[in-house]
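Removed from the display is one protein chain of the complex; every other protein chain stays in position.
First chain written, first letter: the chains are A, B and C, and each begins at residue 1.
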Amino acid sequence: MSQAVVFKLLGRRVRLGLIGGAQGSLIGPVHRTAARLDDCFDLVAGVFSSDPERSLNSADAFGIKRGYTDVASMIEAEIVRADGIDAVAIMTPNDSHYEYAAAALDAGLDVICDKPLTNDYDSALALARKAHDRGRILSLTHNYSGYPMVREARATVTGGEIGALRLVNVRYVQGSLSRPVEAEPDKMAPRNKWRLDTAKGGKSHVLGDIGVHAHQLISFVCGRRIAAVLADVGPSLPGRTAHDTAQVILKFDDGTRGQMLISKVATGAQNVVSIEAYGEDGGISWNQAEANDLRVMRLNRADEIRTRGLPSLHPHAQRGTRLPTGHPEAFFEAFANIYTDFAELVAARIAGAEPDPLAQLTPNAWTGVDGLAFIDACLESTATRTWAEVVYEDDRF
Amino acid sequence: MSQAVVFKLLGRRVRLGLIGGAQGSLIGPVHRTAARLDDCFDLVAGVFSSDPERSLNSADAFGIKRGYTDVASMIEAEIVRADGIDAVAIMTPNDSHYEYAAAALDAGLDVICDKPLTNDYDSALALARKAHDRGRILSLTHNYSGYPMVREARATVTGGEIGALRLVNVRYVQGSLSRPVEAEPDKMAPRNKWRLDTAKGGKSHVLGDIGVHAHQLISFVCGRRIAAVLADVGPSLPGRTAHDTAQVILKFDDGTRGQMLISKVATGAQNVVSIEAYGEDGGISWNQAEANDLRVMRLNRADEIRTRGLPSLHPHAQRGTRLPTGHPEAFFEAFANIYTDFAELVAARIAGAEPDPLAQLTPNAWTGVDGLAFIDACLESTATRTWAEVVYEDDRF
Amino acid sequence: MSQAVVFKLLGRRVRLGLIGGAQGSLIGPVHRTAARLDDCFDLVAGVFSSDPERSLNSADAFGIKRGYTDVASMIEAEIVRADGIDAVAIMTPNDSHYEYAAAALDAGLDVICDKPLTNDYDSALALARKAHDRGRILSLTHNYSGYPMVREARATVTGGEIGALRLVNVRYVQGSLSRPVEAEPDKMAPRNKWRLDTAKGGKSHVLGDIGVHAHQLISFVCGRRIAAVLADVGPSLPGRTAHDTAQVILKFDDGTRGQMLISKVATGAQNVVSIEAYGEDGGISWNQAEANDLRVMRLNRADEIRTRGLPSLHPHAQRGTRLPTGHPEAFFEAFANIYTDFAELVAARIAGAEPDPLAQLTPNAWTGVDGLAFIDACLESTATRTWAEVVYEDDRF
Partner (left out) sequence: MSQAVVFKLLGRRVRLGLIGGAQGSLIGPVHRTAARLDDCFDLVAGVFSSDPERSLNSADAFGIKRGYTDVASMIEAEIVRADGIDAVAIMTPNDSHYEYAAAALDAGLDVICDKPLTNDYDSALALARKAHDRGRILSLTHNYSGYPMVREARATVTGGEIGALRLVNVRYVQGSLSRPVEAEPDKMAPRNKWRLDTAKGGKSHVLGDIGVHAHQLISFVCGRRIAAVLADVGPSLPGRTAHDTAQVILKFDDGTRGQMLISKVATGAQNVVSIEAYGEDGGISWNQAEANDLRVMRLNRADEIRTRGLPSLHPHAQRGTRLPTGHPEAFFEAFANIYTDFAELVAARIAGAEPDPLAQLTPNAWTGVDGLAFIDACLESTATRTWAEVVYEDDRF
């Protein structure tokens, strides 16, 4: 029980300040619900919008005690309070992540941030270095790796149960940009407006928004790095300039083949996130629509359906489980697992204790940096029409 | 947004006192997580165990501010506080439900109680009358009707979309009593100990524990009453006396046929809860393992898969939805829907406002009373080896 | 390979005469396709209709060399030919099965007959005795037991892999009588006309038409007899007299509990045939919609998905398999397995050889007799509103 871990270390919940997620936001309630789920946090402060009035109104509406009008004020006020926040959660448009995260780290706060870490590799790297220099936690809400059965998949693949890995396939497809929504800007959802604006949303919408999830998922499950990509990234609708689809053939650093299909023009596909990985002795297959199950395949033998909640699962899968089998858990619970990992890391950091090694597997600043390196490689490959290497920062201090 | 409704009416969250669910309990964390999920409650007080020390320790462990050593003390202390609890949530063994619920209602508190309401029809009826007489809310956590797609099923069936109803089939099967656990009492899970003890768990374990869920599910979805049953209820293992299986053929009051299979000896079945209903123009099918989908069938036409989150769903399904399609919700979210309905009813009661009619569809005292009438009929049919009528209390004030 | 077995024994295919299945028939092409599938039969003769002209026209249309105008003529002519038929396949309305099967057996021919064997217990028993007395094969096309994974289910259950059996549930539901088709006799499908006519179709349409399949399936998979039933059989639509639904609670002779839902008013259900069986150590689950898979469950362990074609399956499942895994087989192939078993039995009988014991597991006259005993018990239970015993003929010579 994570709450017990946190209480044991701190004698209280982690105190969290929220940045972003005003009334009407889609992702705001997800973060707040996830943060509350395991009761490891007190949500005590927040700046919910760059519009001061909207920010304060949202604090009232959400029952958050200490609403602020801007991030600097919140940090300034909170760090001097005896009951001030320990950490901030950032859920603002991508282009502001750097500024808010850097300010929080500089003030000695831990940070949990929505993905992508930033819109460009350099600023992501700068954040990673800052987190290291300040000795603070920087977690990223790559929520798909919060699913227990994704963790079981990772343990199965990296533990050698399917033998030498040979082939991996990931899909992340949805239909949110099936129609030419840009043609009628007045009707666009606000979140699409800033996301499709490259200044705010990043140079490749589809890669920054969902491609980094696919990148983190494949890297996490396979436990190795993508070395090179052969990609075609761009728009699929006539007249569109924003990237809506990324098609990627890839090789891992050990030669394993991989493939990805990432798209927002898959009309009717309901946020399909799936991975299948094959080794010489077996394979695994998982998709979010049946999130509580992991199929483990073996040549010429019956498949095995491992289910969240079984006592025989790997410890990393057990860790993120609250209910017995047959009582399904889903998106919020997976998202909460990232928050709860973060709570344990923060509590351990404050208490000067060693956190659970499993909590340390949670996505962090380097996950974010690597995701931006992947984006850069995919765009380079698209431009040059040939293979591009993914260039990683190897000096991880 | 339910939180907005509650804040609008009360200017704050509903203050909840917890009864039961000490450290180590299975159902306790479910209730607390569900209560927290939509942020409609402050969990401010609790009596977590009949053992005073264990109760106070649990309060500390859970970070609940006001721990008490017994229910009477909690009620006495809370009702005089300005910031005292508005309501209690009861998650103790069945035989104590009457006492605690009655005490809370008598003190003017609203009550949300785990099922079954009580272990016998008369005490359930007495609670229903008391709730009515005191003008207080009494909700029951029949969580399966909290699933949005179960609510869609109800709207589809009762709205006439599948035509005149003809046949309904419900399964609630699991394997928790597959093995003769009674043979080794020392190794029994504590929750099985009291549950299999008829004095605490009720005269028919399988009916009281999961049969009432099946009864509520079929009644809720079909929107009509079971008039008569032809049942065989009892143990399935040699030497067992506790009821582990209930097989029921039934007729609704309008002549519609129904059937139920309720069992705890379905080894390997992972808490399977499913319903299929057929009318002259179509049918519906839902099962918990694919909780986000409802299959709507029609003769000689393509089936329709309705998914939680679609804008075209009925309002009652929309109401219990937090995330867009493709971002699955599951058990906790469904359970939370019952808590959130309760929060709205409590807030409206306190504010003297009319609650949302959809919130009023949530399981209440009468659901509990009817469930006990159903149990009695099934046991009578088993004993007499022929059809038995379900005798309902029609004086519902 | 069954063709090799037949050729080895006979040096040729089994010569088959067809009875019934004229142009426009639904079941006729199924029988002929099934008989052809493994190339164990030459379809050389036939009487396709009681209308002589229609019979001969059908023979021409089907390319069957020797068309006849009536069954007696066919038998008389064929048994004196050097290349005459070895066996007949009967696919006529139920009320004629006895006459045609008896005539064929009396003439020394083997018989494969559509189910139910006859419309009443006594004539079924008479046929079983006649087959025995004449030393001829009498097979019944209970095609669902031809599915390899149903055979795997049987081997799993009867081999003790799931431990002492405790609970079985079977569904056979479809929507073919969802609407009051009798109200417009002019528009009725011809096959419904005779089937709903109790003189031709038997006293209980739903039990005779699909209930006997459910009875054979549950008996076959569990390898034990139903001892007693608590049933409700009848029509579900106002004004209908024909039975469209049978709801059955049952006990096997060893006390195992079972349940069945058999209905033709399940609007939109596409001929759903499913079975789940639970023992103390595990369970199995199969449904026709995923016919190539058998789920094997075990308490607190990962489920196993056994697939047709795996080398690890039981021999009885292997026997009915033509293609490797991933190349699905379906209804025709299962039906063909019954025909092919019959071909092997006929070839062995003619050659005076001992047939493969696995071929002898195919449904036979006693399966038919027991099915009629089951029908009688269900109807008795419905009439008396209490349990009825199934009375079996134990003198099986």
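Rule of thumb we're sticking to: a contact is a pair of C-beta atoms (placed from the backbone, for glycine too) under 8 Å apart; a residue touches a chain by one contact, two chains touch by 3 or more.
Quantities reported herein were computed from a predicted structural model and do not represent experimental measurements.
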Among displayed chains, the one left out touches A, B, C
Contact with the hidden chain (one of A:S50, A:Q259, A:N287 or A:Q318): A:Q259
Looking at the full complex, which residue from A:F41, A:F62, A:Y147 or A:Y278 touches the chain that isn't shown here? A:Y278
Using the touch definition up top, pick the residue from C:V30, C:A124 or C:A343 that touches the left-out chain. C:V30
When the complex is taken as a whole, what residues of subunit A touch the one chain not shown? 162-163, 166-167, 169, 171, 173, 175, 178-179, 230-232, 236-238, 245, 247, 249, 255, 257, 259, 261, 263, 265-269, 276, 278-283, 297-299, 301, 303, 385-387
In the complete complex, which positions of subunit B touch the hidden chain? 295-296, 300-307, 310-312
Contact set of subunit C toward the excluded chain (per top definition): 3-4, 7, 12-13, 26, 29-30, 32-33, 36-39, 61-63, 174, 269-272, 288-292, 307, 309, 322-333
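Following the convention adopted for this analysis, only the chains that are shown with their structure count from here on.
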Cα centroid separation between subunit A and subunit C, in whole Å? 55
In whole angstrom, the CA-centroid distance of subunit A from subunit B equals 35
For subunit B versus subunit C, what separation do you get between their C-alpha means, in angstrom? 43
Got the subunit B residues that touch at least 2 other chains? 269
